[in-house]
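All protein chains of the complex are present and in place, except for one that has been dropped.
Order as written gives the chain letters A, B and C; numbering starts at 1 within each chain.
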C-alpha cells in the first residue's frame, strides 16, 4: 500500500520535509526528521532540546506524545494519503532521559473510514541502549484528499 | 480533596508557575497559565503562537494533546499530590483555529494507585464562541511523593 | 439530531428491543433493557445474573464494558443512524457489586466519519447509592446505512 500520488519513498520524505514539517511552525521548532514513510510504516527522529523538557529535565510527555501521534499519522498516510488524527491512546512507560527520540508507527489495518496504527517511542543516548518510553494505539482518519499534506 | 501540603489554591498556582512551569523548558516555551488547580479541578490557558502550529496554521495536535494531558495531571495532583501521567486517550474533534487554548480537567475517581480524570480542550477567539476541539480520559499515577512537583 | 428514519423515541426503543436486542443471542442472554435512545443520549439497564459474574461474584469486567460500549453505540445511533463501534477506552473504577447495571451514553460530537461519545456505568443495589463503576470514551463509526440495525 504505497502512498497514493507518490512514486517512491524519497518523494514522500521530501514532501514531508517541505510541507508537513516545513510549513508547520511547531514541527520546524521541533526539528523533526522523517526517516521512513512507506507502505504502512513510518519512523521519525528528533533531537531533544532544552525547550522540550519538563521540570526534571526529561523530554516533556507532550513531546513524547507528539512523536507517537506523528508516527501513527505518517504511517497511515503512507498507506492511504492525506489523513487527520481521530484519536489515540498513549501509555507512558519510562522517563525520556536521552537526547534523541525515535518513534515508529505501523499500520495494523487500513480501512476506508479508519486506519488503525500502533507506535512505539524510544529514547536514545550515546552510550546506553534505547529505552522504550511509550506505546500508542491510534485511529487515523483518511480525509479523502488524494495529494494534500497530512496534518 | 485539597492538594496535600498546600493550604489554599493560590499556593498551588504559585507553585505551579515556579516549579512545574518555570523549571520546564517546554512549559516556559509554551507560556502555560494555570487558572485553577484545586480539589480535583484544573484549568489551563495558553496563547497559541506561530511556533505551535501545524502546516494549516492551526494549533498542532500535540499542543492540543499537551493541554489535555496537563489539565488531567494537574487536576489529579490537586487531589493526591505528586503524580505522573500513566496513559491517556484523546479524541480530536475539530481544528484548533483560535488564538487561545483552554483546557479543563476533572477528577472522576481518585484511588490510591490510580486517579482517573476527564478533560476538555477549547479553542477560543475574540469574536466567536469557544469550540470544543478535544476530549480526553486519563489514568494518572500518584508517585507517593507528598510535596514534590508534578511532571 | 433525532435518529434518521424514526419519528419518535418510542419507535427507536421498539426497534432496539426487536432487532438489536431480539436478534442478538448475546443481548437476549443478557436481558438488556433500553431506557432511552434519542437525540444523542442513550440509557440501558440490565439485571446482573450469576452467569455474568467473575470469580469474586461481581459483574464481570466484560459485562461492564459491554454496558459502556452499548450506551455509546446507541447514543451515536440516535444521532446518525446505523453505526459500528470503532474503538473505545474504558476505565474500570470500582467492583460492580450491585444487582443492576445502568449505563448512559452522551454524544460529544457527531461528525460525518466519526461520532465521539462518552459513557458512564453505574452499579445499583436496593439499599445503597449507585456506584460509578466505569467511564468510557468511544469512537463510533456511521455505516451510512440509513435504517439498518446497529451492532
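Following the convention adopted for this analysis, a residue touches a chain if its C-beta (ideal position, glycine included) is under 8 Å from a C-beta of that chain, and two chains touch if they have at least 3 such contacts.
These figures come from a predicted structure and were not determined experimentally.
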Contact residue for the chain not shown (choose from A:11, A:28, A:91 or A:143): A:91
Given C:12, C:52, C:101 or C:117, the one touching the chain that is not displayed: C:52
Interface residues of chain A (partner: the chain not displayed): 89, 91, 93-94, 108-109, 111, 116, 118, 132, 135-137, 139
Chain C residues that touch the omitted chain in the full complex: 19-29, 49-56, 58, 60-63, 65-66, 69-70, 84-92, 149, 151
Chain not shown, touching residues in chain B: 86-87, 89, 113-114, 116, 139, 141
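We take it that only the chains that are shown with their structure count from here on.
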Whole-Å gap between the CA centroids of chain A and chain C: 34
Between chain B and chain C, centroid-to-centroid distance (C-alpha), Å: 30
Set of chain B residues in contact with two or more other chains: 89, 91
